[in-house]
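Structure in structure tokens, see below.
Up next, subunit A:
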Amino acid sequence: MNLLRTLGLVLILAALAAPARAATEADAKAAIDAAKAEEAKAIAAQAAWTPTEDALAAAQKALAAGQFDQAAMSANTALALAKRSVEQASEQKTLWQDAVIR
Partner candidate 1 sequence: MASTIRIRAIATGDTTEVQALIRHPMDSGFVKDANGVLIPAHHIQTVTFTHNDKTVFTALWGPAVSKDPYIKFSFKGAAKGDMLKAVWVDNFGQTDQDQGKIA
Partner candidate 2 sequence: MRRRLTLLKAAAACCALVLLGAAEAPKPSDPKADQAAFQAYFRAKFPKVKTEDFGNGPYAVNEGMRKQWEEIMQFPPYDFALDEGKTEFEAKFANGKSYADCFDNGGIGIRQTYPRFDAKTGQIVTLDMAINQCRVQNGEKPLPYQTGLMTSITAYMAESSRGKPFSIEIPDDPRALAAYEKGKEFFYSRKGQLGFACASCHVTGSGERLRGDILAPALGILAAFPIYRSDWGSMGTIDRRFTSCSAQTRAVPLAPQDENYRALEYFLSYMSNGIPITGPGTRP
């Protein structure tokens, strides 16, 4: 009984998580712009990560090839990485003191 309920829940969640429609060129471009803006913050904080740059490059390449779904996915990955890198830099501003040899 419990198993059926869990299965049902998983299926409903999966359906909700699936994209409602394919990404358009505008969607892809917007996602890339959002990722670039976040990455600019990371670069300004001297905290940029190399995989972010790789994901952004992959997004641009997919956009140029007309693969808008792929471009949007790569751009979203870049955005998540860029956000985390900015967070890391701000957390480390105080956390680094914990590592100092005293």
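How were these picked? Simply put, all candidates are chains of the complex that A comes from, given by their letters.
Just so we're on the same page, a residue touches a chain if its C-beta (ideal position, glycine included) is under 8 Å from a C-beta of that chain, and two chains touch if they have at least 3 such contacts; residues count from 1.
Keep in mind that what you see is a predicted model, and the values were worked out from it rather than measured.
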Touch assignment for subunit A within the complex, options 1 or 2: 2
Residues of subunit A defined as touching candidate 2 within the complex: 43, 46-51, 53, 81, 85, 88, 92, 94-97, 99-102
